[in-house]
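The following block contains the structure, expressed as structure tokens.
The complex is shown incomplete by one protein chain, all other protein chains being positioned as in the whole.
Entry: chain A
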Amino acid sequence: MKKIISLITALVLVMTVLAACSSNSGGNGNSNTGTNAGTNAGTEGDEASKETRTVVFATITNYYTDGLKQAAEEYTKLHPETKVTIDIATDNSAFITSFQAKMAAGGKDAPDIVHANLTGDSPDNNLNKGWLLPLDEFAKKPNPYNNDVSIYDGVDEKYHPNMMTASGKIFMLPFDLVGTGFYYNKKIFEEVGITEAPTTWEDLFAALQKIKEKNYIPLAMPFNIAADYEGWMRSAFMDWTARSLIPEILVQPGDARNTPDVEAVNSKIKYEPGNPMFDVGGIIDEERVQILAQEGRYDNQGAAEQKYWTTLKELSKFYQPGYATTSDADLYKLFISGKAAVYWNGSWQVGQLVQDQQKLGDKGFEWGTFKFPTYKEKDPNFPDEPRGILVPGHQLSIVNKKDAEQQKRTEDFLQYLFSPEVAQKVYETTLAAGQFVQGPSLVKGVTLSDEINAYLEGFKVSGNMNGSLGTLSGGNTNNDQTLLTEAKALQLQYYMDKIDLAEFLKQKAEFAKKANKKFIEASKFDLDVKTNP
């Protein structure tokens, strides 16, 4: 027995030693800490630059996946010492959960490149926590893959403000634009005698009614909490009616969150009726939003609320049966199979639709896109034009791995990706594979075919809506699933005629107070913008 015990003890010791050795040399070779990489320059630095390393680019299924894979392969051919792998998550929530768990565990196994808008936290918080790297210096560095034009100068300058956090640091590199709008089946529209896509709510309702009478599903609407794209409409209405309040929720001089960079952007922003781009890049202070909500500066039971909730309820009569639990994937099937005439979604479905229509051949149908409508009669509560989502979609950030060599390799791949030739190829490969092309590229020099541009037309809304204004109407749920469930249940009661509009708005106002209270507590706001708790 003694022999057996000794043997096992020895075996365990040997395994432990081997495991320790392998953790020093295995994996992607990330054994150098930031300190080591920074201080052991010279010979060790040279050795590090020669060793084979892996750069991991985390993305979502179908999200430029094939295009990125091809770019990664071609990059590795150019730089055999760096292998780029594309790590694919099944959906947004899986992406966020995986990223958060890996970072919470120290970040060693986290990917190197992530979507900044899918980290589950604000850009500033991510930088302050040390999870993402500030990219100010890197973004403005000459890009050897683009005739030394930096990534910053190589992307559409209109979207430079979007690259910044609330405190004015560059946190992401924008690859493309993303938008929201309606897809429609031209064949069904023609069948019911409609030749033009509707531009007003009144025309849209008339069209949907005719379609309903022909026994088609008039509108496929993602409504359930997992993909509540109807929420974009609610945000668009709020932005439409309360847009003039935006300057009041921006970080202002004297605020604790103000910095010279923030001030440089925000000081230029003044509400101008008729200029839907007046607030591009404006940096919002959520504490100011809460103060505005507390002051009751927006009447969340007033005429504007009554009008847009009545519109939404009217619209809900045309949603697919069982809309409260239908998944977005099933809605796409309803549209592509010609059962639903209209489909409200994002511009990222364009690539998939183009490819599926090609596959359908003679059984396919002509389709188009149209924008979020206006009201036929001008309403002072809804001045200007409605806006929608029109922001960089593919927002790429570098994870702080505290490893200088790893960071250098990651940066080099991003410079490669942001060269016009490579970005163009990524687009073409993605489209050929029927995957998500979210919208026009923001990399200067990338062009899309006339066909794709025509499809994307319906997503080019007049400007990007401000999502923070929704807090004034329904409170800031802060992605709390219990609150979201409660809000959705209340909305359904109204849509299903279980409560009338007045009762709905009253209960919603109470809910907003509750949600905002929770958000204020979680954010530790003292509702004094001069302090930053």
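Following the convention adopted for this analysis, a contact is a pair of C-beta atoms (placed from the backbone, for glycine too) under 8 Å apart; a residue touches a chain by one contact, two chains touch by 3 or more; residues count from 1.
Convention: contacts and distances are computed from a predicted model.
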| item | value |
| --- | --- |
| Which of "RagB/SusD family nutrient uptake outer membrane protein", "Polysulfide reductase NrfD", "Carbohydrate ABC transporter permease" or "Cytochrome c oxidase subunit 1" matches, in UniProt, the chain that is not displayed | "Carbohydrate ABC transporter permease" |
| Option from A:277, A:360, A:432 or A:489 whose C-beta touches the chain left out | A:489 |
| Absent-chain interface as seen on chain A, which is shown | 1, 4, 8, 93, 97, 100-101, 103-104, 120, 129, 217, 224-226, 320-326, 330, 334, 339, 478-482, 485-486, 488-489, 492-493, 496 |
